[in-house]
Structures are given as structure tokens and as C-alpha cells.
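What follows is one structure encoded as C-alpha cells, with my remarks underneath.
All protein chains but one are shown in place.
Note that the chains take the letters A and B in the order they are written out, and that residue 1 is the start of every chain.
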Amino acid sequence: MPLSGKDVENIAHLARLALAEEDIPRYVRELSSILNLVEQLQRVDTEGVPPMAHPLDAHQRLRPDAVTETDQRELFQSTAPLTEAGLYLVPRVIE
Amino acid sequence: MDWETVIGLEIHAQLATRSKIFSGASTAFGAEPNTQACAVDLGLPGVLPVLNEGAVRMAVKFGLAVGAEVARRSVFARKNYFYPDLPKGYQISQYELPVVAGGHLDIELEDGSTKRVGITRAHLEEDAGKSLHEDFHGLTGIDLNRAGTPLLEIVSEPDLRSPREAVAYMKRLHALVRYLEICDGNMQEGSFRCDANVSVRPRGQSTYGTRAEIKNLNSFRFVERAIQYEVERQITLLESGGTVQQETRLYDPDRGETRPMRSKEEANDYRYFPDPDLLPLVLEESFVEEVKATLPELPDARKARFTRDYGLSPYDAGVLTATREMADFYESTLRAAGGEPKIAANWVMGELSGALNKGSLEVTASPVGPEALGGLLRRIADGTISGKIAKEVFEAMWAGEGDAEAIIERRGLRQVTDTGAIERLVDQVMAANPEQVAGYRAGKDKLLGFFVGQVMKVSGGKANPGQLNEILKRKLAPR
Partner (left out) sequence: MHNRSIAEIAAALDRREVSSEELTRHFLGRIARLDGQLNSFVTVTGEQALSQAREADRRRAAGAAGPLTGIPMAHKDIFCTLGVRTSCGSRMLDPFVAPYDATVVERVAAAGMVTLGKTNMDEFAMGSSSETSFYGPVRNPWDPGRVPGGSSGGSAAAVAARLVPVATGTDTGGSIRQPAALTGLTGLKPTYGRVSRYGMVAFASSLDQGGPFARSAEDAAWLLSAMAGFDPRDSTSLDRPVDDYVGALEAPLDGLRVGLPKEYFGEGLDPRVSAVVEAAVRELEGLGARVREVSLPNSSLAVPVYYVVAPAECSSNLSRYDGVRYGHRCAEPKGLEDLYKRSRSEGFGAEVKRRIMIGTYALSAGYYDAYYLKAQQVRRLIADDFRRAFAEVDVLVGPTSPSTAFRLGEKTSDPVQMYLSDIYTIAVNLAGLPAIALPAGFVDGLPVGLQVIGDYFSEARLLNVGHRYQQLTDWHQRVPPGFE
């Protein structure tokens, strides 16, 4: 199923990617060819086949409810682009 | 037109674990920004979540308490969206297979009848951080201390039909999570928050109207007012020929109105899928049984026991079991007093509750504890003081003057029970009122009350009423 330019723009927005106008046709082409590759899955009969989300049939292990972490704010924020008073700063959020 | 209101609530209860749902960072409230946000909470590259057993236990406890099915297998999914307080760009939540499904909660309506409210599901998820809108040169500050705090999202069926019912349900749920000790219920700190789905429809119509979701209501009053406003808004809109938009709205408590949320305007496509970093949560029967064994007595059962064992009216039992703390206080008081359950109930619901209300105090913060109150009631029961004097003693206890015993002694409030002393007082009053004595002896029985009053007055209220009656009758009897 080929994608349209509008589809690509919508997907890019959902993924928070900015695409240059002139790149859109290329993405349309490339993404469509990838979708074309995966299209053959539609021909497989999977009636009653349980989806496999994990390679191993294992169960979630539980962690005891204990505080094991200490404050490492200084270390963590040493690699942050913009902080002040211990906060990460972003352009104003309007609710 | 006659409109019917349809409300469903989604309650987010922060679970009272020590550490976060997927990391070992502390959940304590009020720390300096980002000092309780560890590598996992920050969503650093390469970090992975590991599920907190405490949070699972609490969710199971809740499921058992509302008669729901505890899923033997549940799955954590990712809810994908971008927001600065959501560090990974997705929230780990349960979507298709929640840990709790299909329970109910009974609420009491104003007319005294009971209504069963369906609980669709309750699922585990992680909380987001906080955006601080104070001015940082026109920027917003992000504090991720709260990110990863375990939440139990409790979704009701659209069974509620008025703002009051919604509040009654929310209060009942609030009491329940505190009974279960799975949530501290602190609404100011956001430990217990509510989103309300509100719609209206012409009465008699079976399909639902378009609903609006009101986000983040953090007090019972706001829930009631916000829903009330929203219902009126929708009715006005519909009656003027408009249509209700399915949208997310925010309640503005200052203006008392709801408004559409700007940031969520676009239709969300959350792209849920099973979180590949977490395996299916499989609960063995033994685990569920083990949690079941830790369930406390639930509000309804406790209320029934109060009426059955203590002979309390359903109303009194209901008031006393409204919160676990109140019920515990009552039972501790009763144990310490060792007397009449009804008297203890009257005191807890009367003097104590009145004083708590006046001081805006929680029962757990009462200056007069259950032991002390029980001590006071014991003094009434053994005749040391009368019920009337006891109120004076209670006030002194509330003011911090010590225990009942000390106050009674210090203020000389001990009841006069010495027959000779009471006789002397009676003699004194009779000598001072010869006409009334004659009148009584001539058949004016009603004058007995006059004599009781007079003796009480001269005794400072301390004469034992039973003894006094008996002595008066004997001495006033016609010779």
C-alpha cells in the first residue's frame, strides 16, 4: 500500500520529526518500498496464532520494594543541555 | 427537556510504596527537584524497568477488596506521546490486559438507599513528572521526582448519575484505599486524583451522549463543582442546538468553570504496544492467597459487625466506619472504656468529632487519644463524675490539662457518693424550703425536680443523681 505525502507528514509529526518539504517525495518512495517488503505478511494465514512479543516464554520478575538509589542529580545534570535550580528547562508548556 | 447525567470516574491513586514502580528511587513527597529521579526515572539511554513487588501486592489487594477478578496474567504496554514531564516519550501502563478487572463498590445515596457502582478495571502504571510554570526566563522547569511513582488507575463504569453520586463514590473509594493502606489519600499532594468523564442524554435514551473528560480534579469539592458546571454547559449547548465535542477539559477552580485543554487538542494516537522490556506479569494462586490473608476488615464488613456486636444503629455504624482511622479510634476508645458501646459511640461522634471539626483536625491528630477518652468514659461508668461534668473534663483534656483522673482531682469534680454528705445537703435544702416540703407532702410530686435542682446547685453538680433521688424520696415522704 503506497503512502501519500500527507501520510508521511502525519507520521513525521507523530514521531516529532521535521521533514524538509523537498525530502518528502524521497520518504514517500522509501517508506512505501519498505511497506511493500512487509506487505507479504498479509498473505500468511495466522488464524489462531498467538502473537509473540518476547523471544522467551518467561514471566516478569519482581523487585522487592526497597529504596536503592541515591541522589545523583549533579552527575545526571552534568550532561543536560539546559538546567536551572535543579530543573530541566524547556520552552513554556501551555496546558 | 429532561436530561440525564452520565458520569464515569477514572481515579489515580498513588500507591504507598517506598520505591518507584520500576526503579529503586524513593517516592517520598517534597524532595528537592530531581533528587529522587534516578537513571531509570530519567529515561537515560540503556536503562531498563524492573517491576516493584509492593505495587503489585497493593493492586491485588485492591482487586480483592472490590470483588474483582485478579488477572493471573497481565501485560504492561507503552503509551506513546511526547510531553516534557514524560521522560521516555512513553508511559508504561497496562492496556489490554489489566491486573484487576470487573469489580464493584457500593455507595450510600442521600435517601439512604445503596447503589452498586461497577469498577471496569484497575491497572498499574507509572506517574509522570511535574512541569513548573513559574517563570524561568519564559521557560518551564521540569521536575521528575514524581516520574515513576506507582499509580493504580481505577476506572468506573458510567454508572454515576449526579455530581453528588460521583463524590459519594469517590469518597467511598478514598476510604477504601486508606483502609487497605495502599494509598495515603493525600489529595493536596496529588496522591488521589480524579478524571471525570461527563455526558448528558435525554432521559429514557439508551445510548450515551458525547462525553468530555475533565482532567486532574484533586478535591471532592472540585469534582462536584466541575461536574455540575460541565453538565450545565453541555445541557445549555445542546438545548441551543449545539453539539458536545469529545475533548479533554481542565477545571479552573478560581473561575469555577471548565475549559478545553490546549495541549491535548490534537487527536492522540498513543500507539500502545506491549513493552518489550517487561515480561507478562503472571500471578500464582499462592501469591493472590497470600495477599488475601493480609486484607484488613473492609468498611462494609466492619459496619455490619458494629451494628451486630455493638448494637449500634446502621447510621452510627456507618459514620464510625467511614474511615479506617475513625473506626480504629472508636474501637480503641471502647476497649479502654470497657463500657457501653452506645455511650462510646455518642462521645466519638459527638464531643470528639465536634472538637475535631472545630480544629480542622484528622482523628489521628486528636489531642485526646482513644486511651484518654476511654479513661474519661470509665469515670462516667463508675459514677466518679456525671455525664454533664464529663463534658467539662473533656474540654480540659482537649486543652491539654492532663488526663481525666488528674482534671477531676485538681478541679474537685468527683461526684459526691457519700450518703451522709448527700443527706446533710438534703436536710439543708429542706430546712430552707419548708413551703415546698409541705406542698410535696400534700401530693405535689412534681416538686421532686425542684429539690433535685436545689441540691445539685449546692453540691456544685457533684451529687450522685441516683443516690440523691433515693434520699430525697425517703426524706420527703409523708411522715
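The working rule: contacts are C-beta pairs under 8 Å (C-beta built on N, C-alpha and C of every residue); 3 or more make two chains touch, one makes a residue touch a chain.
What you are looking at is a predicted structure, and each value in this text was computed from that prediction instead of being measured.
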{"item": "Omitted-chain contact residue, chosen from B:Met170, B:Cys194 or B:Leu278", "value": "B:Leu278"}
{"item": "Residues belonging to chain A that touch the chain removed from view", "value": "3, 7-8, 11-12, 14-19, 27, 30-31, 33-42, 44, 46, 49-56, 58, 60-61, 63, 72, 75-76, 78-82, 88, 90-93"}
{"item": "Chain B residues touching the omitted chain (full complex)", "value": "39, 42-51, 78, 80, 82, 84, 87-90, 142, 269, 271-273, 276-279"}
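Here is the rule we go by: only the chains that are shown with their structure count from here on.
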{"item": "For chain A paired with chain B, centre-to-centre distance based on mean C-alpha positions, whole Å", "value": "41"}
{"item": "Touch list for chain B against partner chain A, complex", "value": "17-19, 23-26, 32-39, 42, 44, 50-56, 75-76, 82, 84, 131-133, 136, 138-144, 250, 261-263, 269, 271, 274, 276, 278-282"}
{"item": "Interfacial residue positions of chain A with respect to chain B in the complex", "value": "14, 16, 53-54, 58-69, 71-73, 76-77, 82, 84-95"}
